[in-house]
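For reference, the structure I am asking about is given below.
The complex is shown incomplete by one protein chain, all other protein chains being positioned as in the whole.
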Amino acid sequence: MKISKDVKIDLYTRMVRQRIFEDETTVNFASGEMPGFLHLSQGEDAVPAGVCANLSNEDAIYTTHRGHGCIIAKGAEIKPMMAELFGRIDGCCKGRAGSMHFADVKTGCMGSNGIVGEGMRIALGTAFAQKYNKTNNITVVFFGEGATGTGAFHESFNMAATLKLPLVFVCNINLYAQMTPKSVHIAVEDVAVRAAGYGAPGVTIDGNDVEKVYEEFAKAAKHARAGKGPYLLECKTYRHHGHFEGDPCNYRPEGELEEWMKKDPIVLYEKKLKKEAVLTDKEMQAIKDTARKEVIDAVAFARASAMPEVEELYKDILA
Amino acid sequence: MKISKDVKIDLYTRMVRQRIFEDETTVNFASGEMPGFLHLSQGEDAVPAGVCANLSNEDAIYTTHRGHGCIIAKGAEIKPMMAELFGRIDGCCKGRAGSMHFADVKTGCMGSNGIVGEGMRIALGTAFAQKYNKTNNITVVFFGEGATGTGAFHESFNMAATLKLPLVFVCNINLYAQMTPKSVHIAVEDVAVRAAGYGAPGVTIDGNDVEKVYEEFAKAAKHARAGKGPYLLECKTYRHHGHFEGDPCNYRPEGELEEWMKKDPIVLYEKKLKKEAVLTDKEMQAIKDTARKEVIDAVAFARASAMPEVEELYKDILA
Amino acid sequence: MAEMKKINVQWAINHAIAEEMRRDPSVFIIGEDVGGPGGPFGVTRGIKAEFGPERAVDTPISEGAIVGLCCGAAAAGLRPVAEIMFMNFITLAVEEFYNQGSKMRWMFGGQVKQPFVVRAMTAGGFGAGPHHSSSLEGWFASMPGMKVVMPSNAYTAKGLMKSAIRDDNPVLYVEPLSSYTIKQDIPVDEYLVPIGKAEVVTQGSDVTIVSVGRMRLEAEKAVAKLKADGINAELLDLLTVNPLPMEDIYASVKKTNRLVIIHEAKEVMGIGAEIAASVQEKLFDWLDAPVARCAAPFTHIAFQPLLEKHYLPNADKLVAKVKGLMG
Partner (left out) sequence: MAEMKKINVQWAINHAIAEEMRRDPSVFIIGEDVGGPGGPFGVTRGIKAEFGPERAVDTPISEGAIVGLCCGAAAAGLRPVAEIMFMNFITLAVEEFYNQGSKMRWMFGGQVKQPFVVRAMTAGGFGAGPHHSSSLEGWFASMPGMKVVMPSNAYTAKGLMKSAIRDDNPVLYVEPLSSYTIKQDIPVDEYLVPIGKAEVVTQGSDVTIVSVGRMRLEAEKAVAKLKADGINAELLDLLTVNPLPMEDIYASVKKTNRLVIIHEAKEVMGIGAEIAASVQEKLFDWLDAPVARCAAPFTHIAFQPLLEKHYLPNADKLVAKVKGLMG
């Protein structure tokens, strides 16, 4: 598969926008201005970028408590996201629910989730509707390796297989679930082997290689769009920050983070793009500057947005 | 593996005792004397027999809504079982809970279950205790192919694998879950392939061949006793009766039952035992007569037992 | 006069679903055995034959995934009608009701609707034992963002099902298994029974009886017995337990000054607790006697017939409760 220059730039841009958003969030949370509970995904940026570059607004995604990156990569507007994190009325969810409960339906972001694994069960329904309505669209559910221990993982994969739903399961292996290493959750090396138990393909890839993610996910999407049922794509990656902001990370072995910083997907891709003469340093910087400006504007937008009135608590409960 | 004559007779006797108990139950339920809801397992008799012949009272079993056979094969006394089915105070559970909630702790029968799949989650605990206490004992959980769709199946297998618990999963494929065929529940031919997803062995066998069950389960038990973790044994069999007593079975294709009646595990084994000169017709009849007498006595015992007083409703709620 | 037809509860539910499926192509049924055999008791029989397997979907045994699928499909604009079978199995889908379906609209700032129905049977009186006979509506009455309806006969079963399917929120529809075969004359023409309103079954001035689900049958018997003893009871069939039709109850209690609630669920933490607590708070000076509850004791339901009978509330127990208030 030959990846075009446009796609390469697109992949890079998607990663950069995620990263800059998350880095800015880190700052605003640390300063105390942003309330709540935050789980960030710097370092895992290649997976949402590679996946979402294959999707349109009519395709749906579900993500996790660590979902900012996915939603940005999918194309949601950044201002309402930032306002949501600040708990403001112009947030994408009117400032009520925050980081773990993002949704932006018009771009197919059908929900983050605070309950590990549950996105998978709900994703069944979107995939079901896509098939029921005889569309060519697909649903993607992102989850971590910790989530593979849940009953939700199995029930969803099994049901997607028996009903032949256009649902792609994207598992981010970032080595930890909270503070606990992968071996506590999974007794095999690669979780992708489980797909065979449902008669579905399962593939394990380097989740820090954005082009690899792009190419491999394209195969998964093709499979799902062709009506062949679910597909499991396992992406090996790493989160640079703690489980949540404020996590001292003292469960990490010495040097582990440093090793992975060398494999930072953005750094790796910058080298490649330069080597391939797709982008110059300057051009890359321009992309970053644009993204940074967008994020800074979003923060300004969020700060300018009003706090919700207490009546908001009682709206939208029943339709 | 050479199976001794004693074991052969034992396997035969275990099957016969189950069958005669179930057949008698059919009659008493049809007459209206026995209350409640009944799920019988005639035709599946080889699986409990082959499995339980490898177990002692210190090994534990969990079974399902269709669990009489397992409990008899494990060695529980028949009188209190029959009294339980009649809802009498001398029932193994004091006549409160009936067929779907049998337990006989002294023989290691840790519970039937009315909730499909839940026996698996609870079985983890017994297996955990066996390991915690550094015993050499194991736990076996029986379930149907319908139960493989539950989150319980996956959570339990995964946890048994990560904690390396001495737990053997015995799946009875009887082609239906209630009225729905296997293909609705499982998208692959053999569920045993799922074991690989947990790094465990999975084996599919003819569940109507009692010696095969005996031999294959012996391997599973050895694996579990050796501290190697869970094992999945899939046994292909068939239930002669409906899902519950009273089920008209109109979901069965023409001729299916007849085909399987020819493969009745008891009939098959009788032929084999005769051919091998292990037992004569007369000796087999004597075993049946003994079993029948035992069951008839159990019915008399049940009938003679008192109904529980209403105070029973309020006993044993808290310890 | 409207044309009437005798029909039992099961068929009333069946017809309601089929009518709505004819009306609206976004309605489909899903669950264990709902397609082929039409569920273990045949409630959805014929649906697959008429509407095809795409709209009558058999699933693996995965209650959580069934309700999860409903949430996602509803957010995408479909109108699933799922079956969970015996209500005890809903323990496995509490998550999808509580954290997901009932919260989704609010959490997402109103971006989605959640129009789905989940059917579940209560089975007290059926001898099915502790894993198949529970009445768990109380948990779901504690959840804002969803509705819970409990039909009591063929008329309400049909009308509430049609309303539930047209509702844009998650609706738990609680079916009384032990009443499935009870027949009643109901209109042939289309009608709806509104969600959120109690039905005044009989007018009375001495005491208000609020019945929940199939306990209406017992309450009707009790009303007749009380009448014979000169006590005029007003009977309200609650029909909806979330949101609770408190205004209807208040209006009646203001008339009668006495209230007894009867339900098959346990007394402790049952719907009756919430009603009693609200009524005594709102109408303290109107009450001539404490609000009483006629409900199951704080223990488990047995398969054993005598124990099960003792466990369940009935007309006689209700009569005794009412008489206790008349003092």
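Note that the chains are named A, B and C in the order they appear, and that numbering of residues resets to 1 at the start of each chain.
We take it that a contact is a pair of C-beta atoms (placed from the backbone, for glycine too) under 8 Å apart; a residue touches a chain by one contact, two chains touch by 3 or more.
Small disclaimer: the values here were computed from a predicted structure and weren't measured.
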Contact partners of the omitted chain among those displayed are A, B, C
Which one touches the absent chain: B:Ser41, B:Thr64 or B:Gln130?
-> B:Gln130
Based on the whole complex, identify which of A:Thr135, A:Gln178 or A:Gln285 touches the chain you can't see.
-> A:Gln178
Which one touches the absent chain: A:Gly117, A:Pro166, A:Gly229 or A:Pro265?
-> A:Gly117
Which positions on chain B touch the chain that was left off?
-> 60, 91-94, 96-97, 101, 103-105, 110-111, 113-115, 118, 120-130, 132, 139, 151-152, 155-156, 158-159, 162-163, 315-319
Residue numbers in chain C that touch the chain omitted from display = 88, 91-92, 94-95, 98-99, 103, 106-107, 130-131, 134, 136, 138-139, 141-142, 144-145, 243-244, 266, 268-270, 272-274, 276-278, 280-282, 284, 287, 289-293, 298-300
Those residues of chain A which, in the complete complex, touch the missing chain | 35-37, 87, 95-101, 113-117, 146-151, 177-180, 184-186, 243, 250-251, 307-308, 310, 312-314, 317
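FYI, only the chains that are shown with their structure count from here on.
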Pairwise touch network: line, ring, star, complete, or other = complete
Going by C-alpha centroids, which chain is farthest from chain C? Tell me that one.
-> A
Round to the nearest whole Å and give the separation of the Cα centres of chain B and chain C.
-> 36
Which whole number of Å gives the spacing of the CA centres of chain A and chain C?
-> 40
Whole-Å gap separating chain A and chain B, where each centre is the average of the chain's CA atoms | 45
Among the residues of chain A, which ones contact at least 2 other chains?
-> 151-152, 155, 158-159, 162
Junction residues of chain C - those touching two or more other chains | 59-60, 62, 64-65
